[in-house]
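Of the protein chains in this complex, all but one are displayed in their positions.
Just so it is clear, A and B label the chains in written order, and each chain counts residues from 1 on its own.
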Amino acid sequence: MSGRIARRLIELGLTLPKAQPPVATYVPFTHAGNLVVLSGQLPMENGKLAVAGKLGDTVTIEDGQFAARLCLLNLLAHLQTACDGDLDRVRRILRLGGFIACTPGFADHPKVMNGASDLAVDIFGDAGRHARSTVGVPSLPLDAAVEVEALVELN
Amino acid sequence: MSGRIARRLIELGLTLPKAQPPVATYVPFTHAGNLVVLSGQLPMENGKLAVAGKLGDTVTIEDGQFAARLCLLNLLAHLQTACDGDLDRVRRILRLGGFIACTPGFADHPKVMNGASDLAVDIFGDAGRHARSTVGVPSLPLDAAVEVEALVELN
Partner (left out) sequence: MSGRIARRLIELGLTLPKAQPPVATYVPFTHAGNLVVLSGQLPMENGKLAVAGKLGDTVTIEDGQFAARLCLLNLLAHLQTACDGDLDRVRRILRLGGFIACTPGFADHPKVMNGASDLAVDIFGDAGRHARSTVGVPSLPLDAAVEVEALVELN
């Protein structure tokens, strides 16, 4: 890795996680032309779920933001594979979809999801400015606190 | 605005809201070729959330339909920007995704989402006939009752 984004990751002190295999019978990404469709990622760290539980209950906003950030890093690990190792090929992160496991009374989903969105812009600059939908869910696979999916355009 | 869709909006007595800035670090839409990916919109009216709460609880079906309709108008406000002001460039609304904040016992999501779908067809005719997914969620940003996202193809 010697490209612009690779150097930016180093500047930010970030190491992409090892790309995690899917937890079931599907693939981490598919291609259609220059679009990459990325599977929803959970907040995995060193191969283990790092943030379990629900916002509005045992998970704080800060923990939720950390979880969203981990989801983004896991997405980027797969995106790097989709780019044959060269993240400079990312023309635009078109969309992030954020699912926040939470109680019915929770209303701060945007703050949580900013953990992923802010990092995308920190890393990719304008190419990281994405459309976004963020919603609450009663529960996620493995009791994860956050799941994030992505649609990306490559050069 | 002097196009066919602009005239249709006037016939229907509709004024698009002022495009609302995102509530966090993302953008209202992205482009990839002739596709426009629009961020999930809440039922905002005059810059304020118009319908809060949950279906099956304090929000009636009629209020939910009104909320879905407002979400669509907010999507169109951003879509108009994405079209450089000319909504006649809309070839097809490819997909609407509807998220309905509701209780576990609620089952009338399609009726609620029709508030958005019916209006899309009223405004755009066949170009407004979209694929759709509608699901319940325990809560949405700002305690909104409905959130709608869209994927649109331009000429």
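Just so we're on the same page, a contact is a pair of C-beta atoms (placed from the backbone, for glycine too) under 8 Å apart; a residue touches a chain by one contact, two chains touch by 3 or more.
Note that the structure is predicted; figures quoted are calculated from it, not measured.
Q: Give the residue, chosen from A:54, A:69, A:89 or A:129, that touches the chain omitted from the document.
A: The missing chain is touched by A:54.
Q: In the complete complex, the non-displayed chain touches which residues of subunit A?
A: Considering the whole complex, subunit A reaches the absent chain at 22-30, 32, 37-40, 54, 97, 99, 101, 103-104, 137-143, 147, 149.
Q: Could you pull out which residues of subunit B are in touch with the chain that's been left out?
A: Subunit B touches the chain not shown through residues 34-35, 56, 92-96, 102-111, 113-114, 117-118, 121, 129-138, 151, 153.
Following the convention adopted for this analysis, only the chains that are shown with their structure count from here on.
Q: List the centre-to-centre spacing of subunit A and subunit B in whole Å, with centres computed as mean CA coordinates.
A: Taking the mean C-alpha position of each chain, the two centres sit 25 Å apart.
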